[in-house]
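Note that one protein chain of the assembly has been removed; the remaining protein chains are unaltered in position.
This part shows subunit A:
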Amino acid sequence: MAATHERPSAREIFSTLEYGPAPDSHACALAWLDTQDRLLGHYVNGKWLKPEHRNSVPCQDPVTGENLASCLLAEPDDVAAAVEAASDALGSWSGVPGGERAQHLTRLAKMIQKHQQLLWTLDSLATGRAVREVRNGDVPLAQQLLRYHAVQAHVQEEVLPGWKPMGVIGLILPPTFSFLEMMWRICPALAVGCTVVTIVPPDSPTPLLLAQLAGSLGAFCGILNVVTGPASLGAVLGHCPGVQKVVFCGAAEEARVLRQSLAGHWLELSLALGMESLLLLLDSADVDSAVEGIVDAAWSDRSPGGLRLLVQESMWEETMRRLQIRMKRLRSGRGLDGAVDMGTRGAAARDVAQHYVQEAQSQGAEVFQAVTMPPGSPFYPPTLVCSLPPAAPCAQAEVPWPVVMASPFRTAKEALAMANSMPRGGSASVWSERLGQALELGYGLRMGTVWVNTHGLRDPAVPSGGCKESGSSWHGGLDGLYEYLQPPGTPDQPPFVSEHLNYDNFGPAVPATLPAWPETGPSPVPPYGLFVGGRFQPPGARSSRSVWDSSGKLHGYVAEGGAEDVRGAVEAAHRAATGWERQCPGARAALLVALAAALEQRGPGLALQLKRHGAQLEAAQAEVELSARRLRAWAAQAQAQAQGHTLQVAGLRGPVLRLREPLGVLAVVCPDEWPLLAFVSLLAPALAHGNAVVLVPSGTCPLLALEVCQDVASLFPAGLVNVVTGDRDHLTRCLALHQDVQALWYFGSAKGSQFVEWASAGNFKPVWVNRGCPRAWDQEPQGAGPELGLRAAWTKALWLPMGD
């Protein structure tokens, strides 16, 4: 393990053939720290910011405990100063042509190249990660990222015309991270013209060095600002005026708090949560190579977190035997030593692992460690945990680094079910030499990244993201750029200022409805039920609400839906979702076209209803026509978009597939205005991308949506489209708090938007809210813009290396 203090003679080594210490000098890192007098502040606007009267924490060498420097803890004022600097820089940075931004990023890449030794030494010294990983992996990738995004900056204005940079981006990084996590996110943000304020944990000097390197380029000083402080400053950052988006990487619990505290502040929040990965080992795998995959995934310094390992039962013994022998050959040691596999990640990470393993043991798990560490050692040995009963609390908890939690499965189908039942959806690898099996699992896993017969590869051109509790945010590729761009068609009106909202009192129950007397004028249309599971059903509450036309006369009744009906609708949607997802895009498109034709058949009747709600007859007819056109347009786009495309990656033989996957069950609360057009404009992209939907139609005129449902009932599979009428606030509440709804689009009041944002902290469902701003649904960019297509699906990267 650690180096012995007496140097053995060559003669002794000749007989033992032990490895010796192979230390790298860290003189350059210390020299850099000396230039700061061993006191690190924040790097803001191209200058060091070292305000007085701040608390500081020591930055220690995680192995020796030696004090390297002290780091200032930021106060809200410092964050505000950084945001101000970023806001000031925004105008000039987003204003210059993309080519100039590209040049700047390329210069930064060259700057990193020139000072790479300092970068890798400092990073390894301060984080304890093996210097080899930083030198051979992270530093080259950081340069590739800059170069790739420089190219993107060059072409972005032509490839994505009309998309604008979001503005100032706040980035919050977790306590243990590689500086690459920062590079993955700042590169696309800077490329498209955003400026960044990063909050990094106080004992990580590498981001400060990177910011200083960027600052030393002279021009555009304020585009990258780094503030050191706790992650709790995230809320402060989000509340700063000017910040348009916050990207949070870290633990799920902190993300929940942040999500709730930022609700109603009208900024985008992207979450990248959890570091756990998954590995499926099937009976046809090359077991030895899979064991190396496990080492890569969990027991190396390139692995971000722990690993959940699923092994086919017939391979269990063999895998465990090989794994345990392999574990004995792993070496932990000081990161700056050239011959270690694993460094340390500090005492906190060690304690987390220790706690997890002790808990697992007490819940009945078997634990294997090839070496035992002396108490107080900064290292934690590679650990294999198996036979943990699936019902044990530990089995669901996130597996920390460097632990592998292994469980057996019987068939590939079972493996898929087990993997997809995990709350997290980050990354996974499938090990099987049978092509059909590997592809089926690769396509079937609900994970942001799936590697086949390899683990942990990354490339700037490949989007990586996640779903479920891993949070939905992407970095890399085009998807990484979309994260920091405002799509064309975003309404220009400033959003309504949110007020204090008591979340408990928002739409708490079905309001009492009384009969609407007297029924005068033309006789009301016959009452519809709720459209759930492919037919009209009476609501659970057995009561109805009245709908009035523009002249104040009773138009008809609709069912008063409640929590029970929402539950039924979501269940029905789930039953229909799998079949719809498996349909090829062409088949889905054909049904949308058929619906368009049916809509046109119904045209005169729908137009008359619209007229009763205050539209001119011509405008009403136009709305019906446009609705049919929208359906046809999305049918055509579905074929093109839903297929995804192939990426080529440097250094990898074989393709990487970028797949667009349906979200699952998508809940849509339609706006009050444009009762037909908005309903169709939202329904069409959702269906075209393979989602099952639960819709709440316009509150003022829900009858049109229900009338369309008569055609839906005859055309589409039962349960695919469900329409629940009733009190919109209450229904919104039910949908937003439903854990098994995968995404929610809300078009309604500012209060409702705030509630939806707040409630999404429950299962981190991606939400899209209009913040109380009306949208011009009849305009092409707002009513049928690229944003709808982007929001209606998520991206998965499937890596398929080839070779024999």
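Criterion: contacts are C-beta pairs under 8 Å (C-beta built on N, C-alpha and C of every residue); 3 or more make two chains touch, one makes a residue touch a chain; residues count from 1.
By definition in this document, contacts and distances are computed from a predicted model.
When the unshown chain is looked up in UniProt, the name that turns up among "Phosphatidylcholine:ceramide cholinephosphotransferase 1", "Myotubularin phosphatase domain-containing protein", "Deoxyribose-phosphate aldolase" or "F-box protein GID2" is "Deoxyribose-phosphate aldolase". Among A:Ser70, A:Asn453 or A:Gln637, the one in contact with the hidden chain is A:Asn453. Only one residue from A:Asp34, A:Asp77, A:Asp288 or A:Glu780 touches the chain missing from this view: A:Asp288. Of the listed positions A:His53, A:Arg329 or A:Arg542, the one in contact with the omitted chain in the full complex is A:Arg329.
Residues of subunit A that touch the chain left out of the display are 7-14, 17-22, 132, 136, 284-290, 292-293, 329, 338-339, 341, 433, 453-454, 653-654, 801-804.
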